[in-house]
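Of the protein chains in this complex, one is absent; all others appear in place.
Chain lettering (A and B) follows the sequence in which the chains are written, and residue indices restart at 1 in each chain.
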Amino acid sequence: MIQIHCPYCGETLPELEFAYAGEAHIERPLSPSEQSDEQWAEFLFLRENVKGPHFERWRHLHGCGRFFNAVRNTITDRFYITYKAGEPRPDLATLLEEDK
Amino acid sequence: MSKYRLRGRGRVDSSKPVVFTFDGKPYTGLKGDTVASALLAHGVHLMGRSFKYHRPRGAIAAGSEEPNALIGTRRGPGRFEPNTRATVQEIWEGLETTSQNKFPSLKWDVGAVNDAAYMMFSAGFYYKTFMWPRSFWDKVYEPFIRAAAGLGVSPTEEDPDTYASRYSYCDLLIVGAGPAGIAAAREAAGKGLSVILVDENPEMGGTLLSEPQSKINGKAAWNWLEDELAALQAAGVKLMTRTTAIGYYHENLIALVEKLTDHLPTLPEDTPRERMWRVRAKQVVLAQGALEKPMVFHGNDRPGVMLAGSAQTFLNRYGVKVGNTPAVVTSHDSAWYAAFDLQDAGAFVQAIIDTRAQVRQDLQDEARARGIPVKLSHTVTATGGRLRVNNVRVNPVSGGTNVGAGQWIKCDALLMSGGWTPSLHLFSHTKGSLTWDDDLTTFLPKDTPEDCVITGASRGLWGVEAALRDGAARVGEALAKLGIGSSASEYSVEDDRTGSGVMMRELPTDRSPGKAKAFVDFQNDVTAKDLRLAVREGMRSIEHVKRYTTNGMATDQGKMSNINGLNIAADALGKKQPQVGLTTFRPPYTPTTFGAFAGYHRGEHFEVVRKTQIDAWAEEHGAVYEPVGQWRRARYFPKAGETMDQAVTRECAATRASVGIFDASTLGKIEVVGPDAAEFINRMYTNPFLKLAPGKCRYGLLLGDDGFIRDDGVIARVEEDRFHVTTTTGGAARVLNMMEDYLQTEWPDLNVWLTSTTEQWSTVALNGPNAAKLLAPFVEGIELTEEAFPHMSCVNCTVAGYPARLWRVSFTGEIGFEVNVPAPYGRDLWEKLWEAGQQYDITPYGTETMHVLRAEKGYIIVGQDTDGTVTPADAGMDWAVGKKKADFVGMRGLARPDLVAPNRKQLVGLLTEDNSWLEEGAQIVFDPKQPIPMKMVGHVTSSYNQGTTGRPIALALVEGGHSKMGETVYIPMPDRTIAAKITGTVFFDPENSRLKI
Partner (left out) sequence: MTRFNALNLVKNALSGHKNWTEQWPESQPKAEYDVVIVGAGGHGLGAAYYLAKEHGITNVAVIDKGWLGGGNTGRNTTIIRSNYLYDESARMFDHAVDLWQGLSQELNYNVMYSNRGVLMLAHTVHDVQSFKRHVHANRLNGVDNRWLTSEECKEFCPPVNIAKDARYPVLGGALQERAGTARHDAVAWGYARGAAERGVDIIQNCAVTAIRRHPDGSVAGVETEKGFIKAKKVAVSASGHNSMVMSTADVRLPLESMPLQALVSEPVKPIFPCVVMSNAVHAYCSQSDKGELVIGSGTDQYVSYSQRGGLPLIEHTVAAISEVFPIFNRMRMLRKWGGITDNTPDRSPIVGKTPVQNLYVNAGWGTGGFKATPGAAHTLAWTVAKDEPHPINAPFTLDRFRTGRLIDEAAAAAVAH
């Protein structure tokens, strides 16, 4: 059972309190009607499915209820960082460097 | 006193005899004995039969790694378990045990004919035959194979025991209480840390329990042990015995299983049988020791052939001589000490046979001093005896492979040691990497991503002193990470038994190696020949060899067989061991009861049952329930002797005739509040909500962004900035999650709060022509008239003295009200309405009647009439989609090519031509005469014959159904084909005339 740091609560807590919410930084287009079928399918379904550092979302379901973002290594399941929704995507190279 | 017991020796209590039975025969052991040690004390070696050849087998080991001596254990009704290791099960007065995998008896087993056909049953033989004739696999071969396989028999009764589960958090968890683990605990103790030390055995001490001769820092080993454990306890270290660390999970989560009652003669009240601990430790020390390797030679599985270290354990810990005239075969120094201990205890060791040409002179001198014959550069090529070894064939070896003439030596036990393998199971669970050590010819631990250190024999160290020093030193790394400085204590040990050895594959033999029965995996009957055959057939990865031969897949999970198997496979391939690979160790470390994993989640606690405030009333009034999501809901309220159909027919009629009362509290409820609440709802739901006036309700349809229906419900605008949203019973959590997702991450600019209020409200629904009349006297603050409170209104008022949100809505087509009161008042409100309703013959109804009544009106149930592939247009609900809206969730999805394609499946009504009832789920075709496979054009989603229209009605999804009104479709059933006419979905009161007060 992995442990997750909720950036809103400031606590590291067991996975059971959280719900995975898919890849991060996929924005719903502001004007969906102007999207082509291909673009809409990409928004709905296409994911990077990275093996390695993965930008993803979690929700502190049984805690504060907030959605937040995370970078997690999908090979080891270890988190590099979690950060609040709306914050910019952290620089991966810097993250990996800090992790060493 | 039993024949092989040495009075006063070992850690058993000779003043406390314990009687148990094995295969119905009573045996007397001593308190502290295992089943195996007690049987060995009586000279009983035969304890089981092997898996494939049904060969007679005895205990080969003295601990949890035992592959052979598996027994059934019973404690009265319901308390039976198969495959218990006799070397682990402690005896208690009255324990019943049985041998396994034999018929008719352990001594005479007809399955042993397999052994005679040994050459046929080589590795993978079943892949090569049993294919003809084709039908025989299911009917003949497989049943035969299945009956022969398996070990013990399954329990057949429900388990009366309970199992507990707990979480624990500590600074340091130490797995294994041998010298290394205890030394580690000692360094950590008294430093203000929370420390847990666990061991799978009933007693702590590990090797020390089998090696009482050593002196640690001047104290006799057992005295030192006692003092140390007392000191640890005094320093607040939590000591847990009979506790197995079964798995190492992410981020230092260790699962421990503590056995609490399997060793007790009487079961204490209120004590669980086992307790699963999930321990989150900041640091972990793994000190699991090492496991002795068997030697691989023809006949190495005969009862009486066992590991030398285990024989030493039986002697020193249990006071049992495993034989009076044992012989020893080894390639490691450690077995020499076993021979010495046995000789000193009164046995007559017949020979020490060592495959090595050179052995330490002091060992040879000691053997000679004791009069034990020593044969260096010798091999063992066979053993004799039917149910117990009675002699061993010994041959000289020169040049490594030249085997000279054999000589039979009589013996009543044969002790073997092929050296020791570090126990790396938990380390492997961490995805830790291993490195091959050529000198020790074994894998050693390297790196792990987890916060743990590994110490002692687990990393290839040998001897008590080395283990103590290493434990004390290595724990320092863990302590340093906890911010605690330490300097490792010093240890000196006298009479320490250090030693070394060489790795052997199969022992050299003068027999045809192709015919030797030299076992590697004892339980699964995998021989060296099988492993070599697998390689010959192209199995090059150790995983292939393992899977082809089943080596390492027995209940010891390869503890006895993996390394021998790897050495032999590597040799056959002409490769080094690491190039062939090591199969992964997988949790659990030892087989673990399902009960321990399930814990409290059994029976009614398997999953929480959610009940409304009114549930108890329903139960008192004979409700029959159905589970919906986690809720249990009253399905119908049968009167005496009524079937479900009769009850539902009555409930439907009564509601339409006068008034019915229904518990709608399970509907999901979400409070949406804030200046932008209307905008938010408007974006989430398909319907327009901006102009909905406070005090009004509107039906809402929720889609996914793919355009398909996800949920629906009535939404009330309670105040300008406050909405009370209802969802389906099963969909509440999903809908709230979806709303939060959009609100928090797509539209954070909207000023809205969402709160789940499902449990905050009790919701009582009244439906029927007399609903208003019944309710009105209870309501303060609003007149229940058509003018003051029309259909689809809501108001905050007082009902029966309680603050209420009163809605005028209808899911039945009758005059309807839903009274929401704070949850605790629900039952009282219900009872007041119930009492006052008697004058109107009020009838309680359940979900089934609710379904019928709504179907008569053509109202859909999401999840029944839709299935995740249905659009609003498909459901005939285009009216619910705001045409002027710029966007809502699902709007773009609805425009995708297939969602606007012609001929989609559309929701229609069906009336059967012969008035028969259709089965829900039945498939629909246009052409009933076509052959199978038929072209199906839809299915029946809802179907009822208990309603008030006087005939069965159905809803169905049919291809292009909306343009096929009046046409006939066919429903082919197994026995006949039913014709039905396509109609609209409203079967009752299409003018909605009954909604008016």
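Throughout what follows, a contact is a pair of C-beta atoms (placed from the backbone, for glycine too) under 8 Å apart; a residue touches a chain by one contact, two chains touch by 3 or more.
A quick note: this is a predicted structure, and the numbers were derived from the prediction, not measured.
K.L.:
Among the options B:R602, B:K832, B:K885 or B:R994, which residue touches the chain absent from this view?
P.N.:
B:R602
K.L.:
Using the touch definition from the top, which of B:G247, B:P272 or B:P638 touches the missing chain?
P.N.:
Counting the whole complex, the residue in contact with the absent chain is B:G247.
K.L.:
Of the residues listed, B:G485, B:P933, B:G950 or B:G966, which one is in contact with the missing chain?
P.N.:
B:P933
K.L.:
Write the list of chain B residues that the hidden chain touches.
P.N.:
51, 79-83, 119-120, 122, 125-132, 134, 137-138, 142-143, 145-147, 149-159, 161, 165, 247, 249-250, 253, 255, 276, 278, 431, 512, 514-515, 529, 533, 536-541, 543-544, 547-548, 550, 555, 557, 584, 586-588, 591-595, 597-599, 601-604, 606-607, 609, 626-629, 635, 706-708, 710-711, 728-731, 861-864, 866-869, 893, 896-899, 919-923, 925, 932-934, 936, 939, 972-974
K.L.:
For review purposes, identify every residue of chain A that touches the missing chain, sorted by number.
P.N.:
That gives, for chain A, the contact residues 1-2, 15-16, 19-20, 22-23, 37-38, 41-42, 44-47, 49-51, 54, 56, 72, 74-77.
We take it that only the chains that are shown with their structure count from here on.
K.L.:
Using mean CA coordinates as chain centres, what's the gap between chain A and chain B in Å?
P.N.:
Each chain reduced to its C-alpha mean, chain A and chain B end up 29 Å apart.
K.L.:
Residue numbers of chain A touching chain B in their complex, please.
P.N.:
Those residues of chain A that touch chain B are 1-3, 14, 19, 21, 27-28, 31-33, 35, 37, 40-41, 43-44, 57, 59, 61, 65-67, 76-78, 85-86.
K.L.:
Of all residues in chain B, which touch chain A in the complex?
P.N.:
Touching chain A: residues 249-251, 253, 278, 280, 431, 449, 705-706, 737, 740-742, 744-746, 748, 886-887, 891-893, 895-897 of chain B.
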